[in-house]
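Other chains dropped; remaining ones untouched in position.
As written, the chains take the letters A and B, and residue 1 is the first residue of each chain.
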Amino acid sequence: MSEIKKVVLAYSGGLDTSVILKWLQTTYDCEVVTFTADLGQGEELEPARKKAEMLGIKPENIFIEDLREDFVRDYVFPMFRANAVYEGVYLLGTSIARPLIAKRQIEIARETGADAVCHGATGKGNDQVRFELGYYALNPDIHVISPWREWDLTSRTRLIDFAEQHQIPIAKDKRGEAPFSVDANLLHISAEGKVLEDPWDAPEEYVFSRSVSPEDAPDKATVITVDFEKGDPVAVDGEALSPAALLTRLNQLAGDNGIGRLDLVENRFVGMKSRGVYETPGGTILLTAHRAMESITLDRGAAHLKDELMPRYAELLYNGFWFSPEREMLQALIDKSQDKVNGQVRMKLYKGNVIVEGRQSKDSLYSMEHVTFEEDSVYDQRDAAGFIKLNALRLRLLKRQHN
Amino acid sequence: MSEIKKVVLAYSGGLDTSVILKWLQTTYDCEVVTFTADLGQGEELEPARKKAEMLGIKPENIFIEDLREDFVRDYVFPMFRANAVYEGVYLLGTSIARPLIAKRQIEIARETGADAVCHGATGKGNDQVRFELGYYALNPDIHVISPWREWDLTSRTRLIDFAEQHQIPIAKDKRGEAPFSVDANLLHISAEGKVLEDPWDAPEEYVFSRSVSPEDAPDKATVITVDFEKGDPVAVDGEALSPAALLTRLNQLAGDNGIGRLDLVENRFVGMKSRGVYETPGGTILLTAHRAMESITLDRGAAHLKDELMPRYAELLYNGFWFSPEREMLQALIDKSQDKVNGQVRMKLYKGNVIVEGRQSKDSLYSMEHVTFEEDSVYDQRDAAGFIKLNALRLRLLKRQHN
């Protein structure tokens, strides 16, 4: 057991991280600093403060922060510039939140003179990797504590016993196993485990919390516009909004219209497949809107290069390599392309569908004049003959020789 | 003007290709062979025979073929093994039909001793490229005639005049300009041009012909299953179907449920952007189903490699390079991965949505035993510590040195 003096714990205020808090105190005999962040998960933060105090944390060691704007502006939006989807469909809602939490923990460790950080992710998932790669990338000498890989509280019963033994309050509904585990932030909410483990069974309606089902959504479509500047959304229906406010607005609009659900079997970085059920309502609108905005403002060469590199970028995020040189290099490439991704997209939201109805931009590269069938100054149809001939040349030589 | 003896014309029986037919006869003074294929575009073929005869084509020079099974089995399905989408969303319905037509034209040219082939694609689009790259790749010495780039019938009026002058029957609704141009086959129907040219305007409902709108689709969901063998769909709702029959069935199911519409501004290979409105009902189900099938049967390494190469594959198809070494190499890579993509996917079709409800396979790599939180023989949670530490090592050394 390493000697630890002070540890910064990612603390939600819930039962599990409260048990971790107490376990750290008893196991490492060290000072604990709690860090509780509002990333839009939709929970009050003040109870976490009270609970931390109750568990003996000094007031100056309790950090509670509203990071919603940082989260959306510095993590969610850069990711959407890339049109990132993992394995064709997943919008990376969990992955993108981890780097910011890791970063703040490391910063708070520096401010408070802590020599360790601790997270509550389990030993089978991706999040442990994401947290810890973030920690190490930002402070190579930090000590990392991962209770779920270390302790012996390996069953619900033992954990509850430990909590009772240490006077940790236990909400009634926390005594038994949860039917599935949840992660939430402003971009998404995920559910996995237990009742969701058989991939042949569809998730029950009670699993969802941010969206109505398409069936229950209104029979009448909602039409909205989203404005973009340099690749980032800046307004909804003409109203300028801060990043977090904008995503909140889109979440509401999408959730009301049954948009953004995903039921997926995915490949974890740690090597096994797992089944996740996700709701990313606003993000689903955003992806469609951003692609539509790019469709008229981005050059083909830029667009195709982005498309080819996107899976790699998404994989890096999923695997926890936000703070890596290669992610930063790809981000530089992506951001370089977004200068003229300005304009407006109009969409119809209807029972699970996001339907692009129109896109316009002062920087549009779509030129009605050039797609018409009339003669114009730029495109001479006879050029096509030469274009085809030279593109075909190697294929002709190949066929002649290799038959 | 080159000396042409005999030309194989891709002939639909419609006004435009009838004009081309006559123009070939008068301009090149050559024998014309017509080739009319049923790729599932939904038109009767026999009228084309009559019309060809009427325009003086010898019976032995009239080729009419039902290629629907070849089309779906040898072109559509291989493409769907790749999960190919162009620019993030387009299912390549037009692109994938051209190679087969080109191939048959070249084969018929060989059979009939023709020295030339001719298509009716315009000089601004992608199809001219796709046809001609196909022709040249399969017969480097073939002569290619592209009337729209060569003739002076550059306005509707002139074309109609030419038709009248040569006694080509003109349907009443063909006298004026069509409000948009159409391409259709069993996989999709596309609309572009004229009334669709302003990308800020949504397409009117009359543009669509293979699907009801999501709003008009039934209020009750339809649940279906699709079975796969080696990456290809083989049955719907448990009923084994031939490739074309299967796609026809999915088209019906999807079209009835408002599925498969796409309104897109895309980048043409010839250099400008264009706006297309597509319906790919069955294909939309197929893409979702295939990805879901792969999600439990494909290894992560295989899946990610496919995802990274998909945009390149899709671009090759879009640009007309089906008959190229690089497409064949990519196909070899893709096909190599599909051996165990077997099983069944259950989906709910509802007002534009294709919702995966379940997937199962005797070859499933998803293992409920390994995702549970209990100890198992393969996954030891402590392994994660080492995994993370070594993945982090380079990042730590980097931070230490480069700060």
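Basically, a contact is a pair of C-beta atoms (placed from the backbone, for glycine too) under 8 Å apart; a residue touches a chain by one contact, two chains touch by 3 or more.
In this text, all values refer to a predicted model and were calculated from it rather than measured experimentally.
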Complete-assembly copy number [criterion: all chains share one sequence; 2 shown]: 4
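In this text, only the chains that are shown with their structure count from here on.
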Between chain A and chain B, centroid-to-centroid distance (C-alpha), Å: 33
Interface residues, chain B side, partner chain A - complex: 83, 87-89, 122-124, 128-129, 132-133, 136-141, 146, 148-149, 154, 193, 197-202, 214-215, 221, 261, 263-267, 270-275, 291-292, 295-296, 300, 303-304, 307-308, 310-312, 315, 323-325, 346, 348, 350-353, 355-360, 364-368, 370-373, 375, 379, 381-382, 384-385, 387-388, 391-392, 395-400
